[in-house]
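Mind looking over this structure? Questions follow.
Of the protein chains in this complex, one is absent; all others appear in place.
Chain naming follows the written order as A and B, and within any one chain the residues start at number 1.
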Amino acid sequence: MKSPVFAYAAPNTVAEACSLLADDEDAKLLAGGQSLVPLLALRLAAPTTLVDLRLVPALTGITHDQGVLRLGAMTTHRSIERSPLVQDVAPAIAEAAALIAHPQVRTRGTIGGAVAHADAAAEWPAVLLAMDGHVEVTGTGGSRSISAGDLFMGPFMTSLEPDEVITSVSLPIDGREIWVDEHQRRHGDYGLSILAMTYQLSDGLITDVRLAVAGATGSVTRAPEAEAALEGRAPADSNDAITALAAELSYTSDIHGSADYRRDITTTLFQRALRAAGERSGQA
Amino acid sequence: MSFPHSQSPSIAARSIGARVPRGDDPRLLTGRGQYLADIVLPGELHACFVRSSAAHARITRVTTDEARALDGVVAVWTGEDAAKFCEGIVGELEVEGCFATTMPLLARDIVRYVGEPVAVVVAESRYVAEDGCDLVDVDYEPLEPVLHPRSALEGGPSANEELPDNVALRGGKVLGDVEGAFNDAARVIEATFHSGRLSAGPMETRGVIASYDWTSRRLRLWTGSQMPHYIKYCLTAYLGFPENECEVLTPDTGGGFGQKAHIFPEEMLLPLLARELDRPVKWVEDRRENLMTATHAHEQFIDIAYAFDSDARATGVRIRATGDGGAYHQPPWSMGVEPWCTAMVTPTGVYDIPAADLTYEAAATNKTPIGAYRGVGYMAGTLVRECLMDDAARAFKLSPFDIRRRSVVREFPWTNPQGIVYDEGSWLQTIDELERMVDYPAFLERQAALRAEGRFIGLGLSVFVESSGESTAMGKAHDLGGIYHDTATVKMEPNGSVTVTIGLTTQGQGHRTTMAQVVADSLGVPLEAITVRAAESTTYGWGSGTVGSRGAVIAGGAVLRASNVIRTKLVALAASMLEADPADIDLVDGAAVVLGVPGSSVSIIDLATAVYFDQSAWPADFDPTLEATLAYDPARPIFSNGGHAMIVEVAPETGFVTVEKVFSVEDCGTVINPDIVEGQIRGGVVQGIGAALLERLVYDDSGQLVTTTLLDYHMPSMDFSPPFEIHHLETPSSHTPGGIKGMGESGLIAAPAAVLNAVNDALSHTGTVLHDIPITPEQVLRALRG
């Protein structure tokens, strides 16, 4: 299990990285490498060039400004989990980071890498979708911002152009409630189901809800019918939404669980989220 | 049978029984262990295998030109190249109804399982060897894969044309009045079980290094094998290397658990490559290869029924055990030992069941060969027996302890219907002790209280008897062929220090420490003065393999016999020097002392020095050889016993099962080192929890193995580790050194049944009873939801 041959470059600027990507259509970006290096070892990926972002300055770091939590693409899961800033303004995000794999992987894996990898069983894509996050990207043609809804196209597929680099991830911090939870069979396993939900609570009613599911479905996905069914309801009055969530998504089967099972445990995750909403509503 | 090498001298336990820390540990803890991959020979080449991507196919073409042309590639061999030297390795089990197969070193014409080696690329580095493998092109013409053992035995295509009807093994016996027992039964409790396909999953994968010197015809082969002497024998038998010039070396080994107790094509191929290429060749298996090809284990389909009389006593058993054997017999254990042992040995267990109808069979299938893994045959057999005991307890409305007490054997020696004699045991006491440890009434109370809160806990029980100290007598008792004996050498140096060489390799069981404890008590020397070499080279001694829970008994017996020769000489010399009767001399605390005469003593160091340098101190006719090599093979089969009780909780949200607590009772006779025995229990039990809740090798409908990485083959991690309470019973064997019995497999033998029973107890309000392992969260959730 040794990687095939590739050429390696570690550029010093994003622009250089983009042009290296543009120069070789089989080039791939290397961030933390926690997903890419095993794929190389298994020879399931065989890029001709690896473009390593480790020397590009200003790709790490966490800021909170004007209601936006901005995470540099090369920020590790571990840094996010342990960031006093994140723990202060959005503790649910720090907790979500701690759900990813094991500490020994979180010290190296990055949010930008995980988002670009778009694994259907990864946490960050679900968080981005539920929070209506954005990624800032730069390509040879310039920079743009892509909303999570426009970014994830399917399992391991994004709308990034081949020469584009994610430079940061932005999550709005606007007083909406955030909930991220998952069912892992063992500590650190890929989630059998991951659920991320954001919403407003006013007068005991849930509004403006965004619900995203990963792990249980073929790719990370919103659940618009469940969202609609929950709109304006009290957390306890959520049977329609629970039914909708079970019905509207296309759950996947594999050796770790059938589609029916994944539907059932996604429902229990949703119920937990609603119970938590009920508790928050009671505290308010 | 009575031969001198079956007699073991007596020994006074002093160091034996103590929690002696392992001498190996500082070396291993500081990174100084030398495992196979850590060994680098000058000029070594690296081998990597091209493996079949098809379950069953005709090879129409193998193109190697591009690989050969790659810079750094030294050689590429295909099946034709290997067959020039060796047709293959022959496997079968020496029991009635077994049909042999020949496994080629590299597949020729036909591939029979995914992962079967088809070609080997040898290169200057492992990286380049893998590049070369990518350039080897194999064309396959698909053949129908045979994937289901029971339908395979009914006909249809053959998995391996050597076995046209797919029958690799078939036989059985009817003992006692089975018909009568079932006709008269008050109840028949029966079920069909599936015990899943497992990987032993040692942390260190397999690996081989071969080095050949044409000037001396000397072959050296490093392999982390549990059976190095057998491998050496095969080097001569299959490949024709002169036995006197073959040396098999066993470095530190990262676990074996039975997987490394076979010979593999890779081990036979590398010596040939080293000889023909005239350079050392190394192969280190990667994890994907390990999961795909390093023998699978334990998978069986089992139909079993027990007849019970109106007193809830078991009166008869019927069993049909079918192994899903894979494409070949992997020598020496083969696909046969698993279902054979389950059917022929385990159905009666610790119970007095007078009638038994026993059928075993193994089907050839287009899957990886099945081999031995800790508790081979016993685990599945204990699973089905103990699970039906709990089913019977529910049917008779008895506690799991009471149902077992109705049938448990209480008097020894006891002969079961298969004719196997059990000399002693604490079979009833095990059940009683577990009941006490669990505090059953308190458990029932807690279970009811939690149920009222919507939480579901369950208690599962599993008791076992385990054949241990695998020996010639054991084989004979079970109508199984094979001769087993092992030697040990004990040598005392002029300064009184001792070097011990045993014929058994160690894979982490701590033999170097436990054997030192035996020698310390035999010779009265301190542990620091003893060095034990555990078959690091086949140059010394003979061993039949670290298998069948035999290490402590067999090595212990050989060591004690050899040590006793030295002891006798030291005693004779001391008697002469102290002018005492040899019968009054004891060796203790570094000295020979005259019993009853305080102050009359001579140090062992002085004795050893006198043997080497002072003829004047010798008694008449003294032979100064302070080195002895002796064999050992116990006269009778040795059985240990015990049981586990487990409390589990099932989660209503997910169906996840958590093991809350494990209670273990172990009776392995005299305990040499409780730390090591308890380590074996905990490790085996957690493997059993893995087998019951997590681990499963899965094939798809085309015969592709789906679980080829550790992301898909789930082994227990630390969060699956329960707390343990362990209780030792000690019923010494009267036939082994100091009464020692083996126990290396007990944890895995009995734990899966305890887990399954505990889950079924947790689900008892639902009416669902599960009979397959691994138990999936989905099955549990379905049961809870009704």
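As a working rule, a contact is a pair of C-beta atoms (placed from the backbone, for glycine too) under 8 Å apart; a residue touches a chain by one contact, two chains touch by 3 or more.
Simple rule for what comes next: contacts and distances are computed from a predicted model.
Student: If you look up the hidden chain in UniProt, what protein name do you find among "(2Fe-2S)-binding protein", "Polysulfide reductase", "Oxidoreductase" or "Sugar ABC transporter permease"?
Tutor: The record names the chain that does not appear here as "(2Fe-2S)-binding protein".
Student: Which residue, B:158, B:253, B:334 or B:733, contacts the hidden chain when the whole complex is considered?
Tutor: Of all options in B:158, B:253, B:334 or B:733, contact with the hidden chain holds for B:253.
Student: Spell out the interface residues on chain B facing the chain that's missing from view.
Tutor: 21-22, 24-26, 28-35, 37-38, 127, 201-205, 252-255, 257, 286-287, 507-510, 675-676, 678-679, 681-687, 709-711, 715-724, 747
Student: Which parts of chain A face the unshown chain closely enough to count as touching?
Tutor: 1-12, 16, 20, 24, 30, 33-34, 37-38, 40-42, 49-52, 54-55, 78, 101-105, 107-108, 186-188
In the analysis below, only the chains that are shown with their structure count from here on.
Student: With chain centres taken as the means of their Cα atoms, state the distance from chain A to chain B in Å.
Tutor: The separation of the two C-alpha centroids amounts to 44 Å.
Student: What part of chain A is in contact with chain B in the complex they form?
Tutor: Going through chain A, the ones touching chain B are 1-5, 42-43, 183, 185-190, 192, 255-258, 260-261, 264-265, 268, 272.
Student: Over in the complex, which chain B residues touch chain A? Could you list them?
Tutor: Contact set of chain B toward chain A: 126-127, 130-131, 134, 286-288, 653-656, 694, 696, 698, 706-707, 709, 711-712, 714, 716-720, 776-778, 781, 785.
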